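In this view, the complex is presented without one of its protein chains, the others remaining in place.
We just call them A and B in the order they show up, numbering each chain from 1.
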Amino acid sequence: MTLSRLIIAIALLAAVAIAVAACSRETQETPTEQPETSETSRLDTVKERGRILCASRNDVPGYGSTDADGNNVGFDIDLCRAVAAAVLGDSTAIEIRLISAAERGPTVQAGEIDMLVRTVTWTSSRDAQWGNYAPTMFYDGQGFLVRKDLEISSALELKDASVCVTQGTTTEQNLEDYSTQNNLNVQVVTFEDTDAVVAAYESQQCDAFTNDRSQLAAISSAFQDRNAHVILPETISEEPLGPVVPHGDENWYDVVKTVMGMLIYAEAYGINQGNVPSAATGNTKVDRLFGISGSFGQETLGINLTAAQDVIRAVGNYGEIYERNLGANGVNLPREGSRNALWANAPCSDCPKGGQIYAPPLR
Amino acid sequence: MVANAHSLDSPALPPPRSETGAIGWARENLFNSRFNGVLTVLAAIAIILTLWFSIRWAASEADWKVVTRLGSQFVIGQYNTESACPGQNCAWRPQVGLLLGIFLLGMAWGVAGKSIAKPVALTAAIAVSAMAFVPYSLDRMGWDTRLLLLANLPAVFAGLALARYTPLGNVRGIILAGVAAFSLTLVLLGGWVPGLQPVPVLRWGGLLLNVILAVAGIALSLPIGILLALGRRSHLPVVKTLCVVFIEVFRGVPLITLLFMSQVVVPLAFPQDFSQNSLFRAAIVITLFSSAYMAENIRGGLQSLHPGQAEAARALGLHGWQITFLISLPQAIRNVIPAIVGQFIALFKDTSLVYIIGMLDVVEIGRAFIQGNPEYLASAKELFIFLAIVFWIFTYGMSYVSRRVEQNLGVGTR
Partner (left out) sequence: MTTEGIPQFLTYQGIPLWRHVRVLQWALQIVSGVLVVVLVTWFFFNIGNAINERDIPYGFSFLQRAYQTPIGHSFIPYSPSNTFLYAFLAALTNTIIVSIIGVILATILGTFIGVARLSDNWIVSKLATAFIEFFRNVPLLVQLFFWFYVVLALPPIREGYAIAGRLFINNSGVSTPWPAAPSAPAAAAWIALAAFSVIAGVSLYKRLTRRETMTGKTSYPVLYGAIAAVAIGIVSWFVVAAAFGQAPLVISNPEPHGAFGRLAGGFTAPAGLIALMIGLVMYTAAFMAEIVRAGITAVGKGQTEAAKALGLSPLKALRHVTFPQALRVIIPPMISQYLNLTKNSSLAGAIGYSDVTNIAKTMTQTAPAVSIFVMVMIAYLAISLTYSLIGNLYNRRVRIRGR
């Protein structure tokens, strides 16, 4: 028997040794992918890999979902495509990694992904702990959805009500703050995912459903009795949403910020998917944006001079992305007059349009 | 429990009284005492009510649009989408994997002869081929797909022929062919040969993902479990301690926390780009989790052996490892086949938890779709019932086969 144990033990040892060898070999094979060694930048890594890794989701209409053919679609997905088009010249060179709300922080901290576009609210503690925030691309806020037959017109009337909420986000905390501040004493029913929370709300397990207003609108518009529900006027939180990139690579952060700027300025200049210029237009700002004459720092960033052409041809400008996913062709959130309109039409920076979608000048 | 031996299939026994026919059978099996009579009536009412409500619901109220809309996505997930397989049609690759699987079943039929293998292989082949006649329009399911599905019927007979007329017709041949087929399928799916478009493993999904994880897990957790079980019974204190700690830790915590840890902590220890390897990570975690259970099952089997077996073997002059691998283990494993198959089934069901690490298995494909497209949210019930049926077919199939194998080996009848 002793000999058999010996052999078994050797086999165990061999298994461990193989595991170690496998691990160490992998480490040698991919030295460039170490996110913390800043000698090789993430931009080079992405170019070498030929794909950009975005962490996103597939369970929220408008932001990130799958269509019936299984393709990832949505506002967040399009932002990822835009960066892929700018960096790699190919908007399909994306790889969407689906993560849960709880994984967002650890995933971007570990630097496993190039960009986090998963409806991540910009908060100071996340900015400090998770990664760097690119400009806000959508302003959202938390609201309440209730049935009309409850006959309430304000969230302040929700005293002693039961409220459904999806967990793992700031939504729960905001609700708690609001309830404490206004002495509402709400009962909270939390769920991990939207399918359960919507089922609970629809069967009146809870009196109200709180979430970001855009998601409330998208979800309630799909209800059979969509006119029997109303979103209350109060917005109880500030939710600026934008892409996040891992800490520790300034160049990559600048690239992402610049691509977001391209989308916004293309709309401001009235350039859309259909009329992307490839020759001089006479408008110096447009020519500079599209790399026809002049530069706004593409060489320093390490992207093509004509990157903006690729971006706008592939995904369109900010307005088109909005329209496709969140606007009339998507979940039907009105944009005109909201905070998500442009700050101004570009030729005239003195004629504000009332929106807050803004990027620093590209020059 | 004793009278149960007289069941429907032995009506030919000479009847002392009017115990033949339906009435006699009912009297003996349903109304042999007052208590049983009451039980029978209650059970019958429960069955009729359940059936009545389920059928009425399924036929009139239920809306199965989410099932028909997703269709092949349940099977392959995002495998054949534009971002996974740009500019090509990759759907044939998982289908080749399916063909190989059916081929293997054919081989099993050829080797095992007139056992359970024949009905299983034939049923599977016919069921899969029948899917070629799904009434989808041609642009949702093309000719190529339908032809490849139909090819499963010849495939099962090809396997049968190979097993019957070549030297591969034995268990070793099946294992060899199985390993070859699984590796070939993985290589094809990944597109890891020149000329094929590589498909990132993150895009493998649906039942395909469940099956791959389960097959890999089953194939690896059995040998690892055997090693751990032997290690735990070892007299070497360090080896024993390591095995005990491993087994108890992996058995003591929920799989979803292990998966979550593998997602948020393990990448910190491995500084390379690990996210490409979600499938790899999931497979490792599921395998290790399952092998800890497997080790305990096998240890139970080893403990049930009479020490005389090992002593007799030693008296015959066998060495330590010969005793372990030729005498003890085969008997031990035979004794715990139900527990091992039970663990395989548990492993298959557990593969649905990989949604924790962002992989789209068959359950998550459906859930994510209805959440992202709220007009389908109302069909959640239908979706879950469909998924329950899908899993049930696989797991019940496994337990049925294991029971028949057990009967053939004569376990429990000594």
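Quick note on the criterion: a contact is a pair of C-beta atoms (placed from the backbone, for glycine too) under 8 Å apart; a residue touches a chain by one contact, two chains touch by 3 or more.
In this text the structure is predicted, and so the values were computed from the model without any measurement.
Summary of contacts with the chain left out: across A:115, A:155, A:175 or A:219, the touching residue is A:175.
Of B:32, B:54, B:166 or B:197, it is B:32 that touches the chain left out of the display. When the full complex is taken into account, the listed residue touching the unshown chain is A:109, out of A:40, A:71 or A:109.
Remark: the residues of subunit B touching the chain excluded from display are 1-4, 7, 29-30, 32, 36, 39-40, 43-44, 46-47, 235-239, 242, 248-249, 251-257, 260-261, 264-265, 268-271, 296, 300, 314, 320, 338-339, 342, 345, 349-350, 352-353, 363, 380-381, 384-385, 387-388, 391-392, 395-396, 399. Subunit A residues in contact with the hidden partner, per the touch definition given at the top, are 1-3, 5-6, 9-10, 12-13, 16-17, 20, 36, 100-102, 105-106, 109-111, 125, 128-129, 150, 157, 159-162, 167-170, 172-173, 175-177, 180, 187-193, 196-197, 199-200, 203-207, 246-248.
Here, only the chains that are shown with their structure count from here on.
In whole angstrom, the spacing between the mean C-alpha positions of subunit A and subunit B is 37. Residues 69-70, 73, 77-78, 80-83, 86, 200, 202-203, 224, 227, 230-231, 234-236, 239, 243, 260, 263-265, 267-268, 270-275, 278, 310, 319-321, 323-325, 356, 358-360, 367-375, 377-378, 380 of subunit B are the ones touching subunit A in the complex.
By the touch criterion given at the top, residues 1-9, 11-12, 15, 23, 26-27, 29-31, 33-36, 45, 49, 51, 53, 58-61, 64-72, 74, 92, 94-100, 102-103, 106-107, 110, 112-113, 193-195, 198-199, 218-219, 221-224 of subunit A touch subunit B in their complex.
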